[in-house]
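These notes are about the structure you will find just below.
Only one protein chain is missing; all other protein chains are in place.
Letters A, B and C name the chains as they come in the text, with residue numbers starting at 1 for each one.
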Amino acid sequence: MTMEQLLTDTATALTAIRQQDLPVLQQPLDWQSKYRLLMQLGKKLPSIPEKMRQNEWLVKGCESRAWLLHYHDSANNKHYFLLDSEARIVKGLLAIMLSFINGLSQQELKQLDLQRAFDALNLKPYLSQSRSNGLNAMIMRIKANITGS
Amino acid sequence: MTMEQLLTDTATALTAIRQQDLPVLQQPLDWQSKYRLLMQLGKKLPSIPEKMRQNEWLVKGCESRAWLLHYHDSANNKHYFLLDSEARIVKGLLAIMLSFINGLSQQELKQLDLQRAFDALNLKPYLSQSRSNGLNAMIMRIKANITGS
Amino acid sequence: MSDFNAAAFRQHFPFFTEQPEWIYLDNAATTHKPAAVLDAVGLFYRQQNSNVHRGTHLLSETATNLYEDARTCVQKYLNAAESAEIIFTSGTTAALNQIAYGLMHSVLKAGDRVVISALEHHANIVSWQLHCQRFGVILDVIPLQGDAASGYQLDLNAYNKLLSLNPKVVSLTQVSNALGCILPLENMLLAAKACGAITVVDGAQGIAWQVPDMQTLAADFYCFSAHKLYGPTGLGVLYGKREWLEKLTPLLGGGEMIEHVSFARSRFNQLPARLEAGTPSIAAALGLAAAIRFISTFDAEQIKSYKRLLLKTFHDGIQHIPGINLLSAQQNNAGIVTLNVQGEHPADLALLLNEQRIAVRAGQHCAMPLFELLAVPGAVRFAFAPYNQLTEVEQCLNALTQAVEILAL
Partner (left out) sequence: MSDFNAAAFRQHFPFFTEQPEWIYLDNAATTHKPAAVLDAVGLFYRQQNSNVHRGTHLLSETATNLYEDARTCVQKYLNAAESAEIIFTSGTTAALNQIAYGLMHSVLKAGDRVVISALEHHANIVSWQLHCQRFGVILDVIPLQGDAASGYQLDLNAYNKLLSLNPKVVSLTQVSNALGCILPLENMLLAAKACGAITVVDGAQGIAWQVPDMQTLAADFYCFSAHKLYGPTGLGVLYGKREWLEKLTPLLGGGEMIEHVSFARSRFNQLPARLEAGTPSIAAALGLAAAIRFISTFDAEQIKSYKRLLLKTFHDGIQHIPGINLLSAQQNNAGIVTLNVQGEHPADLALLLNEQRIAVRAGQHCAMPLFELLAVPGAVRFAFAPYNQLTEVEQCLNALTQAVEILAL
């Protein structure tokens, strides 16, 4: 599996998520259904193969390990990411985040209000609880990546 | 000045203190008068000469340095002490304590209730406040001395 | 002393009144504090606040007396020979580091061996590792045996072999913070002493299970943290037999710990001051004394039985939930159950329990080497305290069942 292939598959998965899953999340759901959905979401996102899960892509600060790969399309100034986590619910949350940020420019990323976006999905607690589930660490790493590029 | 001479002088001073000063302290006094008396008491007690103020007689645990020399009359099983302090008020308090304990046997020393004796002189606070003025450290040292002998 | 009543016991802890929706089972990480502890801390700051030692005024005197009374309170609790054998530190971690550093710089020599166990918390591993290489000291590890069902235990034959190498130090945890198992300390320490080793016990988890008697347990050092014994954060206790405390090279230099300082050299003070540099954690020491006085009004054996009951109820209930991989056994357990849902990541399970307001911990519990030995990436830990109610255990089992159902998707 090449990085290009993964990026394409991810884009496809994110489109499906945006169209099918996010609207469901905007509805009032009991917590059980919400978690079931999160896990399904996680499954849709392609996995980063073992051999690409190198230490340098490992994001620390979470109970579970997560990986972030970054691709900067400098011609069009767009940022693309691959995300994965060994924990399924965390991966679902990462998929949602990715559906908001994939393909944005540095400028757009800066303007994005992730809090508000998660709030609209009744998922805000997961962002503020972000230290242990690793979402916050992931956001920090993404910020570091885009300012570094 | 020999140790014997000092012990004799101390005994004389303590007799005077017991007869003249302790009765005054039992009266209600304003605090100024009490402190004046304490300082006078301190003056009555013979000083331990500089060359006898060796480190091994130094009692620690006080803001001011104090010294304790111990003489055990084993024939009669009586304990005698020399006490001195570089602080005048502390020396006065030490003199009062000495007036209670000098010449007692180990048994008598154990039975002595210093708290009550000081209380009768309206001086109890000085015993419970004893860590900084060094009275407590002195009492500990005396106890160590008599059980060691 | 009246019969232990769990509901009445719980009433003493304001946390549960103020956070009624939570089921708190993260007691191995830290415990809640009874009102008596909060009152002692508040009273100190409102009425008694002053620095201790060398104060010439009554306020400082009072604070010093309270602080020294706290030391005596701990001494009596541990049945130590004298109060100077109780050193206040900032926590178990600081205490273990003082011991490791202090022995490395005084007693140990290159080629000497230190024995720890496979069940140790990082505090009892890294504190030694920091110095082992520099001093040429060898760290030996007692391996595990057994399995989850019957309970993992230390391999005592292997331990005896390690003892035959004449280690200078044997440093063991009283209770595993990751699995809950209780070490057979009495005999292990006697065997260590028989070989002339200095014995150290990490009581961070053990103290709330079984208070040691320092005059019968063959331990030269024992340490624990106040915050795991219903006391405040920021305070630990380092107990040591006088002869060994005297030998420890101080880890910290500063005020109070020296008797005389000149720019050329300093002379150390007597115990306990020589190992307590700087302004101590005064309020927390008073808080710990309040915690000890509080817990001492209850019968320790009854508390133990009650904890065993909580544990049994939980363990029995788990048998009915499919797909649970237990890492802890029921027997010989101080009240900690560690488990995984088959094929699932512990973080996912913990998130689902958190959603149901059950506070547990997921991960490797500062015992990474143990998890490498067990070959699992982590686990979820349920740690019980006597303020937990049987109804909470039931709720927790239901929540676990729900979580397993969701994960089964």
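FYI, contacts are C-beta pairs under 8 Å (C-beta built on N, C-alpha and C of every residue); 3 or more make two chains touch, one makes a residue touch a chain.
Fair warning: this is a prediction, and the values are worked out from it, not measured in the lab.
> Using the definition of touch stated at the top, determine which of C:141, C:211 or C:374 touches the missing chain.
C:141
> Have a look at C:235, C:303 or C:393 and name the one touching the chain we're not showing.
Only one listed residue reaches the unshown chain, and that is C:235.
> Of C:108, C:125 or C:334, which sits in contact with the chain we cannot see?
C:125
> For the full complex, which residue in C:108, C:326 or C:358 touches the chain that was left out?
C:358
> Looking at C:111, C:136, C:196 or C:254, which makes contact with the chain not pictured?
Selected residue, touching the omitted chain: C:254.
> Which of C:54, C:193 or C:293 sits in contact with the chain that's absent?
Checking each option in C:54, C:193 or C:293, the one touching the absent chain turns out to be C:54.
> Can you name the residues of chain B that touch the chain not displayed here?
31-32, 35-36, 39-40, 62-64, 86-90, 132-133
> Using the document's contact rule, name the residues of chain C that touch the chain not shown here.
Here the touching residues of chain C are 14-15, 18-19, 22, 24, 26, 29-30, 32-33, 37-38, 41-42, 45-47, 49-51, 54-60, 90-94, 96-97, 100, 118, 121-123, 125-130, 139, 141, 225, 227, 232-235, 250-258, 260-263, 265-266, 277-284, 347, 350-351, 353-354, 358-363, 366, 368-369, 372.
One rule holds for everything that comes next: only the chains that are shown with their structure count from here on.
> Report, in whole Å, the distance between the mean C-alpha point of chain A and the mean C-alpha point of chain C.
Going by mean C-alpha positions, chain A sits 39 Å from chain C.
> If you average the Cα atoms of chain B and of chain C to get two centres, how far apart are those centres in Å?
46
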